[in-house]
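All protein chains but one are shown at their positions in the complex.
Right after this comes subunit A.
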Amino acid sequence: MTGIKDATAIVGIGQTSFAKHLPEDERTLACRAVLAALDDAGIAPGEVDALASYTMEETDEVELAKAVGFGDLTFFSKIGFGGGGSCATVAHLAAAIAAGQATVGVAWRSRKRGSGPRPWTNTAVQLPTPAQWTRPFGLLRPADEIAMLARRYLHEYGATRDHLFNVALACRNRANQNPAAVMYERPLTREMYMSSRWISEPLCLYDNCLETDGALACVVVSAERARDCRRAPVYVHSAAQGLPAQHHGMVNYWNDDPLTGPAWAAARHLWKHADFTPDDVDVAQIYDAFTPLVPLSLEGYGFCGRGEGGAFTEGGALETGGRLPLNTGGGGLSEAYVHGFNLINEGVKQLRGTSTAQVPGAATCLVTAGEGVPTSALLLRN
């Protein structure tokens, strides 16, 4: 039983520009990104028969299929938990195509978080957290919920704000090589970081992702079909979702061990079905809505031991030429925060050899989705 290993490949990627404000609406941006990805793959829209998206996506399958002119769809999937679903879109398409339920799949994300309302201000909606136990006490935003874990993490393991800065800096340095990044040509210094305003102590401005308008998409087909496509295939080598026992959403405070989050659950399946190990990963795209998610994920995905995620960031480990080059397009912290989809497309660029911060000879890439919420991850290879 080989499962989905290398049975499918990403053969097209597309994106709009990224900005604090784009004039077009989310549906238009979604259509543009999807058409760009199909054009990149050299596949006609009428051939698409599978779609995958994740929750908090405003452009639904019906609207997208009508607007772009897809064929009959035989598979469509919407994954829960917001940014935790990004990698699962590709995973669901890969599973469907490997199982013969569809032939050409498109995953996408379109958001206007830069110019649109912030989700946490909508108090009429029960956000995917147990709101009655948190919000009356002023724990209102995702930043507050993750800062609670971050404070404990710093306390328990002696990790420091300098470690969080290392994460922010690596992302910003890569964004400064990426003309499409929102933070292109805007260098970050330690002094800027340490003197910036607080959002939720211990997290400051630069520990938080960007508010961005933009859309991205990618195209998944069988490995066999991929050989005839315009671009070199990027194979979906392993994929997993992760919802650990007794998990509670972004306020994962009621299980035995809140500092081992969904990454740990996803990682166990991911590596079990892979032909290589964390030591063999050439470049990583790790979900960075907030800087502390990176050390937590480094531990969860097995790049270092428990409590060692902060120290792992030292000595330029996350920079180009370091032990694990990270978020080479700039990530959610400095390229664009489009709920993590830009990390998927950046992984594809690395394995095609076309990244603006190319890791020489990159052959394997880990991509992860939102940590702290039920998550997903991909191992890609060329």
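Quick note on the criterion: a contact is a pair of C-beta atoms (placed from the backbone, for glycine too) under 8 Å apart; a residue touches a chain by one contact, two chains touch by 3 or more; residues count from 1.
Following the convention adopted for this analysis, contacts and distances are computed from a predicted model.
A.B. asks: Would you kindly match the missing chain to its UniProt protein name, picking from "Hydrogenase 4 membrane component (E)", "Formate hydrogenlyase", "Multiple sugar transport system permease protein" or "OB-fold protein"?
C.D. replies: For the chain missing from the view, the UniProt record says "OB-fold protein".
A.B. asks: For the chain left out of this view, which of A:Asn173, A:Ser200, A:Ser355 or A:Thr368 touches it?
C.D. replies: Considering the complete complex, A:Ser200 is the one touching the chain left out.
A.B. asks: Per the definition of touch given earlier, which of A:Leu35, A:Leu140 or A:Ala363 contacts the omitted chain?
C.D. replies: Touching the chain that is not displayed is residue A:Leu140.
A.B. asks: Could you pull out which residues of subunit A are in touch with the chain that's been left out?
C.D. replies: 118, 121, 123, 126, 130-141, 144, 147-149, 151-152, 155, 197-202, 246, 248, 251, 253-256, 258
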